[in-house]
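Worksheet: the structure to be examined is printed underneath.
Missing here is one protein chain; the remaining ones are kept as they sit in the complex.
Labels A and B are assigned to the chains in the order they are written; within every chain, residues are numbered from 1.
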Amino acid sequence: MTDLCELTRLADSGRLPPPAAVAARVRARGIWLYVETWLLASRTWVVSLLIVAVLEPIVYLLALGWGLGSLVDRQVGVADGVPYLVFVGPALIVATGVMAAHQESTYPVMAGFKWRRLFLAAQATPLMPRQIALGHLASVMCRYLAQATLFWLVLLAFGATRSAWSWLVVPITGLTAWAFGACVTAYAAGLEDEGYEFALLQRFVVMPMFLFAGTFFPLSELPAYLHWVGWISPIWHGTELARVASYGAPMTGAALALHLSVLLGYAAVGTIVTTRRFTRRLTR
Amino acid sequence: MTAPMQPSAPRRVRVGARPVLERGLMVSRRSWLVVLSGFFEPLFYLLAMGYGLGGLVGEVTGAQGRPISYAAYIAPALLATSAMNGAVFDSTWNVFFKLRFARLYEAMLQTALGPVDVALGEILMALMRGLLYAMGFMAVAASLGLVTSWWALGMIPVALLIAFGFAALGMAATSYAKSFQQMDIVGFAVLPMFLFSSTLYPVEVFPEVVQWVVKALPLWHGIELMRQLAVGAVSWASAGHTAYFLAMSALGIWLTARRLRALFLR
Partner (left out) sequence: MPSDPIIRAQGLTKTYGEVHAVAGISFDIAAGESFGLLGPNGAGKSTTMRMIGGTLGRSGGHLAVAGLDPEVEGSTVRAHLGVVPQQDNLDEELSVRDNLYIYGRYFGLPRSYLRAKIPELLDFAQLSEKSSAKVDRLSGGMKRRLTIARALINEPRILLLDEPTTGLDPQARHTLWDKLFRLKEVGVTLVVTTHFMDEAEQLCDRLIVIDQGRIKAEGTPRGLIAEHSTREVVEVRFGADRNAQVEPRLRDLAERVEVLPDRLLLYTEDGEAVLEQIAAAGLHPVTSLVRRSSLEDVFLRLTGRSLVD
């Protein structure tokens, strides 16, 4: 049994800085402390995730670049004047990033508030709700970037890039995933119950964005009245940028700036609303 | 006079899968929008790929050896794929949530229900949805002129058979999963099947070795069967594809029941 002396040390070892100093440190570095613990906790699933993150691009590129590509490439010049593999590769990086963002921003967010209550646990510490919100967004960003980097390496191995700037697809994917994920996180943080909203989001927002927003064929293949799907879709803006980086698809400076601003706009709005909703939900 | 009550030996009452199915129906009455939404997924694919990508691809060779439009080529494959996707979603994410968070099955298994009833009930629920989707999709495909034979009516029961096989196997896999991220692996088993099983392009573009691997996968059998029915090119091969799915369903049910028993009736 613990004697009184040990117990006294347990309650006050004298080895800790005073509470005000502890709190000041957390106020300054809270987001990174949160990211660090998220990375630590990710040990339980990171291996399976990394395996998927390597196999998935291989499967996509084999099936779509090679398999589907052999159909498409019978006609020359239809896909931006490059082989279909080169055309579809950067789009697939962006699309898988957005899919990951959808996963990380729906059920895990609901779980943090409701099922596993891990956000509530963090809130009992000096961490501020704002730091928990931003910490969560920054944590999942680590996943997007790791996944995109692996995909890009596979793309290189397939010889599916045409530019020395192709590595830029990694930050572009990160930005696109953040833009989409932050908006979805904001939405999820406002939900009291998961009444199938996530399934509907997947079917009516994510899938159409993926299918109709220039991933598999240029937006111009669609009738003009469907082009708006691409315009509002972060996937399309991310994909267009990724194509410039990966094989130097032609683009004017103005278009470049426009795509970038749309993504930054989504990211900013999503991040602000997420922070607000986390704060409101954790302090009401 | 009646005989005094005898303490009866503990006895499992067989009530069958019906209560599980009834619960599922009660839930879907509340979630009709989700149920309805399932119909749009294959439709989105058909429109995007058939017409959008079709512009890049042009015509391809159909099951009878005649050139057909790209939309007509992928329509039967998409029906098979959507039967698979719906069944896998219902039997994985849905079931995973109930297993790990709602603890629904624990509650169910403490009643007179057995694990097999639970498994069958969930799967039957998935099938009823699958039936609705298949009918809806066929109506659209027919009105777009993408099927050309009365045999195509057979695509509806075949969609159910495909769904049953995948649901049974999917549920077995789910009972082993522990975290959200592990569930991605289940999704990852489905994705390559969709991508390689001649859904969007003929399997013949691959070298022979790869072709044999693809032809071992369940979805390829489902798609072949669907394509044969869509144009009325039915043969003994069609019977072989059917047998494949019957065997797969039996295996899935057996595994699921075994695992649920191990999880909850220790």
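One rule holds for everything that comes next: a contact is a pair of C-beta atoms (placed from the backbone, for glycine too) under 8 Å apart; a residue touches a chain by one contact, two chains touch by 3 or more.
On a predicted model such as this, the values are computed, not experimentally measured, just so you know.
S.K.: Which chains here touch the chain that is missing from view?
M.R.: For the complete complex, the undisplayed chain touches A.
S.K.: Given that one chain is not shown, which residue among A:S48, A:T125, A:T149 or A:S163 touches it?
M.R.: A:T125
S.K.: Quick one: say which of A:L4, A:V76 or A:A164 touches the chain that got left out.
M.R.: Once the missing chain is taken into account, the touching residue is A:L4.
S.K.: Need a quick check: the contact residues on chain A for the chain that isn't drawn.
M.R.: So the residues of chain A touching the missing chain come out as 2, 4, 6-13, 15-16, 19-20, 22-27, 29-30, 33-34, 36-37, 40-41, 44, 116-118, 120-128, 282-284.
Keep this in mind: only the chains that are shown with their structure count from here on.
S.K.: Cα centroid separation between chain A and chain B, in whole Å?
M.R.: 29
S.K.: For chain B, which residues count as touching chain A in their complex?
M.R.: Checking each residue of chain B against chain A gives 31, 33-34, 37-38, 40-41, 44-45, 48-49, 51-53, 55-58, 60, 97, 101, 179-182, 184-185, 188, 191-192, 195-196, 200-201, 205-206.
S.K.: Would you mind writing out the residues of chain A in touch with chain B in their complex?
M.R.: Spelled out, the residues of chain A in touch with chain B are 44-45, 48-49, 52, 55-56, 59-60, 62-64, 66-68, 70-72, 74-75, 78-79, 84, 103, 107-108, 111, 115, 195-196, 199-200, 203-204, 207-208, 211-212, 216-217, 221-222.
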